[in-house]
Every structure is written in structure tokens, then in C-alpha cells.
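Complex shown without one protein chain; remaining protein chains in place.
The block that comes next holds chain A.
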Amino acid sequence: MTAPALPDTHPPAQKTWWQQNQQRLAPWLFLAPGIFMFMMYVIIPIFQSVNISFYEWDGLGEATWVGADNYIELMDDEAFYTSLKNNVIWLVLYMLAIPGGLLVALFLNQTVRGIRIYKSLFFFPFVISQVVVGLVFAWFYDPNFGLMNIALGWFGIEPIAVLANEDYVTYGIIAAGLWPQTAYCMILYLTGLNAVDPEQIEAARLDNAKGVKMLWYVILPQLRPATFIAVVVTVIGALRSFDLISIMTDGGPWGSSRVLAFYMYEQAFSEYGFRMGYGAAIAVVLFLIMMIYITGFLYKMYRDERGR
């Protein structure tokens, strides 16, 4: 389309170049800082990590191209399988936070005096740092004076050094992680329960639906958005587990409580030397596992967007 080169007879209505094009340019102007930062610190590093995983590199000197060697080495690495196995245990057991959170939410979904304070105090564990949660639980498990072993003592059970025992250590750490995670799921469900349609509940009551049946057929379907978010944050939380392991056991005893996130960190920057390439290869594996969930999440979002 060519604009007629006629002299404009209404000078006040004349639009500057910016005024004519602003609707097209404005979004990019608003997006520029965000895209720039996100590219620099998140998107490009992902590709760089994938690239580094094909090199042997100590982080300082020259990197040598080794092709798929790091990945081949991973396949024979006992510690890698231990970490992978622990990641699976984390993923599975962490899911307990969802029914756990629902249970607590149902317990607290009342209107008695002071219930608001109770709700916020139950949520407490999520607000404090995982470093503090880790210290608290390391202490709770202590074989000499930890509360858990004192309680076990009442039943005549010998003290168990949970964090020094290869078989129990991962479960002990997961239990610590479930504490804040359950609190998170509880809040999601409490908000969800608030939005449940009271008329449907009344209708179901007239049909004599009660207790578990009511929960399963009437309430849970309405809580689906809350459940979805709970699953997303719990999966991400399980795969991101690092802080608690670092604080409570440092991966021990003998590396038995490592997960991929922790093992990667250990390989990349530890006293065993800086193996950036090998660490990056572990990170890529973890990334691919996470990608399954991310893709699922994006797919659901895409469907919702189309549905609008």
C-alpha cells in the first residue's frame, strides 16, 4: 500500500512515525530487557551445557573434545546409577505430599475460632529455608539426643542413626523434604476447597453422598486445578532436591544419598577435581528427565490457551 503524497490539510492530525507504528513496536520494547536477561542467563547456558558435555574440561585450561565419552563413562558409573535410583525414589515418595496436603487441608477446612492462625502456622515449614529444615531434621534424627530416637526408646527400640545408614538415609532426607512440600500442597488444596461449588455439595448431600464417596466423586473433580499445580510443583521439587542433601549428609554415607543434581555439583566442583564436562553430561540427563514434565505442562497450557 502506498501512501498518497498529498499535502496533509489537517496538520494537528499528522502522526509521527512512532505513533503510527507503536502498536507493532511496543511489545518488543517491553520485552527487550526480559528477553535479553533470560537469554543470557537461562536459554544460552542450556545449549552451552550441552556443548560442554562433549568436552573434558577442568574449568580453567583448554577443553578437549571427547565426543560422547562422558556419556559412555556415565553408563558404567555406579555412582550415576545410585543417583538415578535415588531420584526415582524421590519422585515416587515425594508424591505423598499431595494426598498428605489434601488430608491436612480437609482437617483444617473449618470455620472455628482462630482457624486462620492455625492454617498459617501449618504452612510455616514451607516459608523457612531448606537449610534450616535440613538442620532441624539432622538434629531430629541424631542418634544420641534426637527426638526421634528418644521416642523410639519409649517403645524399646534401639537408636537408629538414620543419616549414617546407607539403607535409610535417602528416606530420612525425603521425610524432611515432605514436611515443607506437604505444607505447600495443603495451601493449594485449602484455596481449592474454598472455590468448591456449595450447591453441588448440597445436591450431593441430598443424594446421600457422604465422606469418602463425596470426596472422590464430587470434591476431587472440582479440585483438579489444585491437584495439577500440586503435581507440577512436587515433581519439580523432587527433581531439584539438592539443598537438603547437601546440608544433611553431603551425599553420604559413601555417596549413598546422592541424587543427580547433587552428583553433578560434586563432579563439577569438588575436591575430586573440577570435571565440568562430566558434570554437564549428568546435568543433561537430569534436564532430559525434567523436559518430559515441562513438555507435558506446556502441552496442557497450550490446550488451555486454545480453549480460551
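Side notes on the structure shown:
The definition used in the following text is that contacts are C-beta pairs under 8 Å (C-beta built on N, C-alpha and C of every residue); 3 or more make two chains touch, one makes a residue touch a chain; residues count from 1.
The working rule: contacts and distances are computed from a predicted model.
The complex includes a chain that is not drawn, and of the options "Spore germination protein", "sn-glycerol-3-phosphate transport system permease protein UgpE", "Nitric oxide reductase NorE protein" or "Transketolase family protein" the UniProt name matching it is "sn-glycerol-3-phosphate transport system permease protein UgpE". From the set A:A97, A:I174 or A:A268, the residue in touch with the chain omitted from the display is A:A268, counting the whole complex.
Residue in contact with the omitted chain (choice from A:F54, A:F80 or A:Y184): A:Y184. In the full complex, chain A touches the hidden chain at residues 19, 22-24, 26-31, 33-35, 37-38, 40-46, 48-49, 52, 59, 106-107, 109-112, 118, 120-125, 127-132, 135-137, 139-140, 144-145, 147, 150, 179, 184, 187-188, 191-193, 195-196, 198, 201, 214-215, 218-219, 225-226, 228-229, 236, 239-240, 242-243, 246-247, 260-261, 264-265, 268-269, 276, 279-280, 282-284, 286-287, 290, 293-294, 297-298, 301-302, 305.
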